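This is the structure, below, for whatever I ask next.
Up next is chain A:
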Amino acid sequence: MHLKKIAETPDAPTIPAQPTVRQATKGHRFDVELVAVTKRYSATTTAVDDISLRIPRGSYCCLLGPSGCGKSTTLRMLAGHESVSEGAILVQDVEITTLPPIQRGTSMMFQDYALFPHLTALENVAFSLKVRKVPKEERLKRAREYLELVQMDNLANRLPNQLSGGQQQRVALARSLITRPKVLLLDEPLSALDPFLRTRMRAELKRIQKELGITFVHVTHSQEEAMALSDMMVVMNDAKIMQAAPAREIFETPENAFVAKFIGGHNVLVSEGRAVSVRADRCRIGAQPGMRTAKGEITMIEYHGPFVQISLAGDSGDDLTAVMSDAEYFAQEPRIGDRAAISWEASSEHELVA
Partner candidate 1 sequence: MMMTARGRPLSFYVLAGLMALLLIFLYAPMLCVYILSFQGPDGGMSFPMVGWSFHWFEVLFEGTGGHGIGDVPNSFRRSVRLAAFVSVLSTVIALSAGMAYRRKFPGSNFVFYSAIAAMVLPGIFIGFGIALTFNLMGWTINWWSSGIGAQLTWSLPFGLLIMFIVLGRFNPAYEEAATDLGANARQRFQMIILPIILPGIVGIFVSSITSSYEENARTQLNVGLGNTMPMEVTGLLTGSSTPVLFAIGTLTSLFMFALILGSVLLMGWMARRRAARSEL
Partner candidate 2 sequence: MTQTDKTKPKAGGLSRRSVLKSGAAAAAASAFPAPMLWAQNIKDIKIVHVGQSYSTIPNIAEKANEDLDFTVEMQTAPDLTTQVNRMLSQPKSLDVTDVGNTTLKYYVGRGFLQPLNVSEYKYWDKTVPLFTSGTYPSGEKASMQGYAPIKAQYYTGPDAMEYSLEPTEWLVGMPLYYNADTLGIRPDLIGRPIDSWAELLNPEFSGKVALQDGTGVGVPDAAMALEAMGDVSYVDKGNMTREEIDKTIEKLIEYKRDGHFRSFWTNFDQSVQLMASGEVVLQSMWSPAVTEVRTRGVECVYNGMKEGYRGWYIMMMPMAHLEGLKRECAIEYMNWYNSGWAGAFISRQGFYNSVPENVKSHMTENEYGYWYEGKPATEAVLNPFGKVMEEAGVVRDGGALWDRMGNIGIWNTLMDEDRYLVRRWQDFLAA
């Protein structure tokens, strides 16, 4: 409903590169393309090392990785807040590698929101129109529309420090969206919120992304968040992309040991001389005929309600995890320190790239 209203608002004629929601229907395949992008701070420190990536039109893409993996730098290069050492960046088939932020068709939402503390929520949202000298009445009207989109219209005249974290975030989102970006960049947008609010905002982000149909690039270190949100998930480590694929594909067929371990829920082990991953929920405690097994000593038992997670220190040196249903668990009741085996179907094995 909000979408329609905004989409119909005519563009300010002064900005030729003004992205619109409708533009998303034009015939390009990728909203963002990174071509062999490298960021070097000095001869020895490379934050992003020769990465290439294509993000399809209108997708919700999460950059996931441990801290220091280069995901934020990648985002900032996309935004134009960080220069690119080598390579090129394209947005909707247009090269933007060296363009200033406003001409890129990107818009960034900062980790701490960076709402201007001296401006009200409404003025914050209207800021980009003000710098383009859009008449006051019109810019306030449009800012109000965007505040409505994020359901903040009732608090339009509050200063940022009079708003809660979640409210600030909505304002920040509205402020980013009012520039009509082709790609919205979000730098760990949910990390400052409490778990309850985080889940709600997550849904909100997804809803808005779907409504607007533009691409969101979202940096996070939470694999849970990434899985919940993304159409496309990009796992990064050590300045490189480890795997870029839809969430399900990554979970089911992690490319290498790092991805398997980082997204969790996988046993990474050597079976028949090959490095493989096996989903923990496909493993069970106790040797079973016809299944592959590994032995070890139980080191931890975590009760999760519907299921129980058992961790073992495997004899081969690998950490092993199996998931049992609660009924199964209470029937067997293994204890820490017991020796045990886990077993899995050979078909559950997924071979990893070395």
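Here is how the candidates were picked: all candidates are chains of the complex that A comes from, given by their letters.
For the reader, a short list of remarks on this structure follows.
One rule holds for everything that comes next: a contact is a pair of C-beta atoms (placed from the backbone, for glycine too) under 8 Å apart; a residue touches a chain by one contact, two chains touch by 3 or more; residues count from 1.
Note that the coordinates shown come from a computational prediction; the quantities given were computed from them, not determined experimentally.
Of the numbered options 1 or 2, all belong to the same complex as chain A, but only candidate 1 touches it. Across the complex, chain A meets candidate 1 through its residues 79-81, 100-102, 106-108, 110-112, 114-118, 120, 127-128, 130-132, 157-159, 162, 175-176, 179.
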